[in-house]
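Every protein chain of the complex appears in place save one, which is left out.
Our next item is subunit A:
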């Protein structure tokens, strides 16, 4: 028993993302069996589309969590709501306004990131409280700004968000490409290295000449921009912005990071696991729907699975014999 656990943990150490993909495949198989093998293509296609949104917020959240224990961004849902509303109202349903609307939404996200980090750094509020309180302000702004707003997205943007080529969602291809770029940033760029150093030992990072404040600042802004992008695409996907469309992305953004094999203690993460976990999370819901599990039980199971993954990954730090 012990040796099996040790083996499990050694796989986790060398390929922490593997379990998310394996889990996704197992759940996919169960769903197919329950469905008597029909609808495989549809499920995959939907998983890729919905998984794209999970992956987008997850990548941003992963960078924040990598920057060390205690770092987290809880303003993601409010950010999604506000950015989606801003983008839709500026675009006004016109293709010509897409660049401007997108820029405004991303700028809005960047501003939220700046505020978040200002609260953390200048006022020395712990990230969990800082981002939660800023999210209340942002959500209120979204309510004021978006009241009665019912603008359909520009056709070209809607096509990107919902269109499929040979059954594969265009959106998912774009997000996979973006994930590739971010993996490169995380593992090969100076910024990524600095971020991981800060996540392991902030004190040592500062003494090694890393501008800790600057890197953390950039990371919170990056996360907020990813959430804003998710807001724009989500609004385009669902035919217009709504105030509560970001709700489920709070837990989802954290869940995909953890299930994807990123260390909650910071300093160790990977991007591919985010995609594995995003598919896993979507397929899990699909499976439970297929099996006729009610909403309440579904949420309990989702919570339990996240707890189980953190527990199994918990001993990952024991690198030394």
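The rule we apply is simple: contacts are C-beta pairs under 8 Å (C-beta built on N, C-alpha and C of every residue); 3 or more make two chains touch, one makes a residue touch a chain; residues count from 1.
Convention: contacts and distances are computed from a predicted model.
With the options "FAD assembly factor SdhE", "Monosaccharide ABC transporter ATP-binding protein, CUT2 family", "Sarcosine oxidase subunit alpha/sarcosine oxidase subunit delta" or "Xanthine dehydrogenase" in hand, the undepicted chain maps to the protein name "Monosaccharide ABC transporter ATP-binding protein, CUT2 family" (source: UniProt).
Across A:35, A:89 or A:200, the single residue that touches the chain missing here is A:200. Only one of A:94, A:189, A:244 or A:289 touches the absent chain when the whole complex is considered: A:189.
Although one chain is not shown, part of subunit A still touches it, namely residues 184, 188-191, 193-194, 196-197, 200-201, 203-205, 207-211, 263, 267-268, 317, 319-321.
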